[in-house]
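My questions all concern the structure below.
As you look at this complex, bear in mind that one protein chain is not there, while each of the others sits in place.
Coming up: chain A.
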Amino acid sequence: MTKSHVLFEVGLEEMPARFLNDVEQQLEKNTKEWLSSLRLTYTKLNTYITPRRFAVTIENIAEKQPDIEEEAKGPAEKIALNEDGSWSKAAIGFSKGQGKTVDDIYFKEVKGTNYVFVKKFIEGQSTDELLVDFKKIILGIQFPKNMRWSNQTLRYIRPIKWLVAMKNTQVIPFEIVGVKTSNISYGHRFLSGEIRIDDSKMYVEKLREAHVIASAEERQEMITDQIEQLEKEKGWKVKVERGLLNEVTHLVEFPTASYGTFDEKFLDIPSEVLITSMQEHQRYFPVESLSGGLLPFFVFVRNGDDHAIKNVAKGNEKVLRARLADAQFFYDEDQKQEIETNVTKLNKTVFQEKLGTIGDKTERVKKITRLIAERLELTPQKIMQAERAASIYKFDLVTNMVNEFTELQGIMGEKYALIHGEDPAVAKAIVEHYLPRHANDNLPESTLGAIISVADKLDTIVGCFAIGLIPSGSQDPYALRRQALGVLEIVKEYDWDFSLENLLIEVKEILIEQGIELTNKEAVVQDLVSFFKARTAYILKELGVSTDLTEALISSELGNISFMVEKAQILRKRRTEEAFKEKQEAFVRVLNIAKKNESPSNIDNTLFENKEEEQLYNKWTEIKPKYYNQLENLQASEALNTLSELTNSIHEFFEDTMVMTENNAIRLNRLNLLTEIAKGINAFADLTKVQWKQQK
């Protein structure tokens, strides 16, 4: 018997290109899951997508579900049988309910009790009956944005125009919002019209005849090939950005790549502007010479064949000409504006309602920059550069060009700064302060860029927290999480070892000085520290530090990430070492008891009663300066060794000293001693969080 071939196609008004990849993936996944839940076998499943349709074909699908035999469990034997051994009502009812009689009953033991069972034969349903349910796959696809149309209540990506559902030559009947399935599809909007699919196997070929390339992959290959052809013919290098190629693939049903040209005089405009204009606004591919450098050409992809393609090129040239003329005008006008004039305008541009204008932000960032520069002990010349960069770093936001092409912020800033004779280091900091823009993005290459980037991000983060705009769940409109990660990545990469926590406190003070009203004054620093710790934990996890060690490490002050990684490496080794067991037990014991100290205060060494506590105190006092010094100098291994010198004293202390003694003053004093040492241990890591793995 020949196996069957199934086709489903949903025809729509043009769907947004950016959603198509995801829609195709959902279509494949949901259809496969559906077929497997139906126990329908097939040899191959294919998905297709164009702006006006998505489709799936299923090859060699079984004609029906396999039959199955199932055991149905009924009541326990003692309920199923009356005292005289005859079948009880319960047993009769059960067998009837299963479509059987008591003659079909048998007993089986389940967990020590006998139950009645019947064998049920379930005949597989025919595929024809099951396929009409594909409707729910169509309706189940999730789109980021839905719409309603006409009188319909359905919310869908775009209006549904036609439905094709066929098994071999037969239509599978169902309907959605009044559209009935049939074997009628539509070809290319202009090069074809209504087409009849006589056999579902012919779907792809039928569409091809009607100037529709159903497979997105094939369309993309066609575009790539056509572009390569142009490159060969003309001796060009066409700049094909992947995202754009994908979008263009999803904007056409039948691609034809061709080219147009623009006036060479526009090549004086910065290439970033030209490229943005071509790529983002017009979906053209920019053209470079083989030696690099833009040429006054562009490649466009038409939705159709090459008929009258020169005419299409001419139209596209006209549009680009108008855009580039605008860009040229903006570029010329912007250069006439002094940087200071632009900076003044920032006083009128709102950053955030409660956090004031960009001008206010600039004032704060200048101060934060100074704080960071001091901590890094920069040369006076570098400090001057940093301050200059901080005072003008947002000036390009009010230029015409950035107004028109927002994505060029920073890039234009650097260019205009250089044109106005700013120090190249300052200009570079302007473009670099936006880095990193997203996960795995480049970090600023220059220290100056790194400083401005961190200052700008800290101002935004602390500012938002201070006015109660704290990210929660999926709510993070100012992308504070990403910005905090950026700060930590820079701090790590540049090995800045100053306390971020102290800096956060000072940023808060700067906000207060400026008269910003803090709605979250009390908790803000604490909130910020835990926010940054959560990002730190994320980075440690990315670096392969295990969860328990991460927790142990972030419990201390918001620290230097490289140092944390180093500490993690040491602990990872120590926690399996037999020799460390004695030490770790001592530390953990101190930490656990210290937690019982509800009101820590100073140690009074006149209250010591025995020599063990005096000895522990003396030892701690002896090693303390050295220990903290080593931590400060990021000498992890040495610091832990120093700390370990306490081991014997701690063990002896616990052997002979009753901490929780009746005498209040003495108990508190002992707790205070342990608290002080615990603070020291925690400065390395909270060792109670570590999962120790030595052999027992």
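Throughout what follows, contacts are C-beta pairs under 8 Å (C-beta built on N, C-alpha and C of every residue); 3 or more make two chains touch, one makes a residue touch a chain; residues count from 1.
Criterion: contacts and distances are computed from a predicted model.
The chain not displayed here is annotated in its UniProt record as "Glycine--tRNA ligase alpha subunit", chosen from "PTS system cellobiose-specific IIC component", "C4-dicarboxylate ABC transporter", "Glycine--tRNA ligase alpha subunit" or "Xanthine dehydrogenase family protein subunit M". Of the candidate positions A:286, A:304 or A:463, contact with the hidden chain is made by A:304. In the complete assembly, the contact with the undisplayed chain comes from A:148, out of A:3, A:29, A:44 or A:148.
From the options A:180, A:265 or A:348, the residue with contact to the chain not on display is A:348. The hidden chain makes contact, of the residues A:181, A:316 or A:409, with A:316.
Here the missing chain is touched by one residue of A:191, A:539 or A:634, and it is A:191. Looking at chain A, the residues touching the absent chain are 13-18, 51, 145, 147-152, 158-159, 161, 189-191, 251-252, 282-284, 300, 302-304, 307-308, 311-312, 314-316, 318-322, 325-326, 348-350, 353, 357.
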